[in-house]
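One chain of protein is taken out of this complex; the other chains stay put.
Labels run A and B following the written order; every chain starts at residue 1.
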Amino acid sequence: MPLAQTATSVPVTIDDAKCIADKGCTVCVDVCPLDVLRIKELADGTKTAYMKYDECWYCMPCEADCPTGAVTVTIPYLLK
Amino acid sequence: MDEILDGLTQIDCDILVIGGGTAGPMAALKAKKKNPGANVVLLDKANVKRSGAISMGMDGLNNSVIPGYATPEQYTKEITIANDGIVDQKPVYRYAEECYGIIKELDSFGIRFQKDQNGEYDVKKVHHIGTYVLPMPNGDTVKKALYRQLRKARISVVNRYMATRLLTGEGRVAGAVCVNTRTAEFLVIRAKAVIMGLGAAGRLGLPTSGYLYGTYENPSNSGEGYAMAYHAGAGLANLECYQINPLIKDYNGPACAYVAGPMGGYTSNAQGERFIECDYWSGQMMQEFYDELQSGKGPVFLKLNHLAEETVAEIEKVLHIVERPTRGHFHAGRGTDYRKQMIEMHISEIGFCSGHSASGVFVDEHARTTIPGLYAAGDMANVPHNYMLGAFTHGAFAGEDAADFMGEVDFAEFDLADVEAERARVLAPTKRDDGIPPNQIEYKTRRLVNDYLQPPKVTAKMELAQKRFAEVREDMEQGMHVRDAHELMRSLEAASILDCADMAAAASLYRTESRWGLYHNRVEYARDDENWFCHTLLTKGADGRPAHEKREVQPYVVDIAEDEKDAYYKQRVDASVAAE
Partner (left out) sequence: MTAIFEDFSDIDDLAEGLDDPSPGARIMAVIELADSADPDAIPHLARAITDTDAGVRKQAAQALTDFDGPETAAALVDALSDPEAEVREAAAVSLTELKDPASGDAILPHLGSQDEFVLTACLAGIKELRRPEAMEPAIAALASPSQVVRVQAVGVMGWLQDEASLPALCGAARDPEIPVRKAALLALGFSSSEAAQAALAAGLQDPEWQVREAAAETLAKSGGSGCVAALTGALADDFWQVRLKAVRSLGRLGATGAAMQIGPMMDLPIPNLRKECAAVLGELAVPETRRFLDPYADDTDPDVRKNVRWALDRIAAA
């Protein structure tokens, strides 16, 4: 059975300007109980965190523990 | 990251603790304290800093037994009545006796409990009899404080490794097979004792929102503990006694009546009237909730709008900061305000969790399972209505007992073929070029759980469920496909969820009576004390399918008078008035 890609809006957003993933920070990635965040490289070569998997419990350690206040958790659309 | 790598390492330890949420860290700390020379490994598929049911915190203790407020006898009686008498009281009583010491220890860790202006515990009366609720207005620091203790004790922490199967040999536990959730590398851990604290099976039913991860429980608690115990041959008790909880509709987080209750808030029907007859959290209470939802007086609401502004503000501060802090976001998005209107409630999807009900791996008062050297504590062990403090306390019992046990044994021999077989099982979805993704296997299983297993339970529906689960299992084993290590973790979770669904159906079919209110409401059967005043024990049968047996309820430590046994039924409107 071949796979299709289905779009989904994700509840965790990162302010790239505030994110210090470039400095080796992985706090949000580390603390996520569902392990849905990852670090990616941006077009300008710097790094930022992002939500890779839409599997969020909207529990908030990522937002609470982010040292620079770069993470925002919203309620997933399906239950908002 | 997430690329699938090939690798297998073996390490040895004296005590392996699987699960770094609540019970696990306490077990590891206590084991290390009792035997400082012991090599204790604490493993979590997430990161112990923020893993488990209390990843963000907890807003209070629902079952603290603090001298001057409640007695172990009273508490044990309360739990026995709330569980329709099917309780081995020894573990409950031991908990009740020792939990105060654990509270003080947690306090010394820096976990904050509400204290009054004299620095004394500010215990709140919520229940009709007994005073058990100790709020934690700053309970968002729980995990942080625990982590600090783990580091200080130099516990060996292994993050992002998921245990997939227990190893056994010589009639006892021998270790566990684990897989890295980001690389798919294998880790075999040999251990003299293994303590499981893997939490609830919280991803069993599908939330009404349809969002797979919008569960009442932390969805990382997907039932691995139950599945691993089952495959290792341990007994699981009373799985038909599901967990179903009241919650804020759609948000699916706890309504926290225990927070609002002492301040005058309550659960009401659409007319703003109280309707819950039960005093203590129980299946009977959930049946009343369900009945009201189905009746013309539904739906059900959390009512705070009769309280003073100052009181609401105080409640809001706790509810929106501590246990599920996005709750404030949710209400803001909906435009709902506790001051202005009642907040719609609902009941949760089903799950296994003894933290709130009684479905779990069978354990005694030392947290020992039916397999020597294997322990279980917290939401996955069958001590009823344990909540967070129960997880800490029984975790402590497990750690202490395991520290003794490991001193008396060497590593048990296990069959290397078991490791190879497990590797093959785990990696099978990586060997296919395409197929069914784990999320579809999971969605279908959980949708079927809702369709056929959710109470009220009907025999024909549950039998249909078994048939459909077998089809899904066939699809899973023959056709599931994953693209990376993260999806591999999800595929393993999907397998655990399916195992739990099978166990839920089998256990529910076995007990041919109704008991525990909504939790095991089998519409074709009435309560039958003559045949079913017993635990049910589910094990893996020789044919690889669930096998069942009855297990006697151990003689009570605390007597329950005949007229107390049905205390909840007595409170009904149609019951006769006791006085006259």
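Annotations for the structure displayed:
To be clear about the criterion, contacts are C-beta pairs under 8 Å (C-beta built on N, C-alpha and C of every residue); 3 or more make two chains touch, one makes a residue touch a chain.
Bear in mind that the values here come from a model prediction, so they are computed numbers and not experimental data.
Only one residue in the set B:Thr22, B:Gln89, B:Gln114 or B:Asn159 touches the chain that does not appear here, and it is B:Asn159. Residue B:Gly264 is the one among B:Gly264, B:Pro372 or B:Gly407 that touches the chain missing from this view. Touch with the chain that is not drawn comes from one residue among B:Ala308, B:Ala332, B:Ala421 or B:Ala470, which is B:Ala308. Only one of the listed residues, B:Ala46, B:Leu187 or B:Val482, touches the absent chain: B:Leu187. Mapped onto subunit A, the footprint of the missing chain covers residues 20, 22-25, 27, 67-68.
Panel shows subunit B; residues 5, 7, 9, 11, 108, 110, 116-119, 128-129, 141, 144, 147-148, 151-152, 154, 156-159, 161, 180, 182-183, 185, 187, 264, 266, 273-277, 279, 308, 310-311, 570-571, 573, 577-579 of it touch the chain omitted from the view.
Operating definition for what follows: only the chains that are shown with their structure count from here on.
Centroids of subunit A and subunit B (each the mean of its C-alpha atoms) stand 27 Å apart.
Across the complex, subunit B is touched by residues 1-3, 30-35, 38, 52-53, 55-61, 64-65, 73-76, 78-80 of subunit A. Note for the complex: subunit B touches subunit A at residues 1-2, 46-47, 49-52, 55-56, 140, 159-160, 181-182, 207, 209-215, 218-220, 250-252, 324-326, 329-330, 333-334, 434-437, 479, 481, 486, 489-490.
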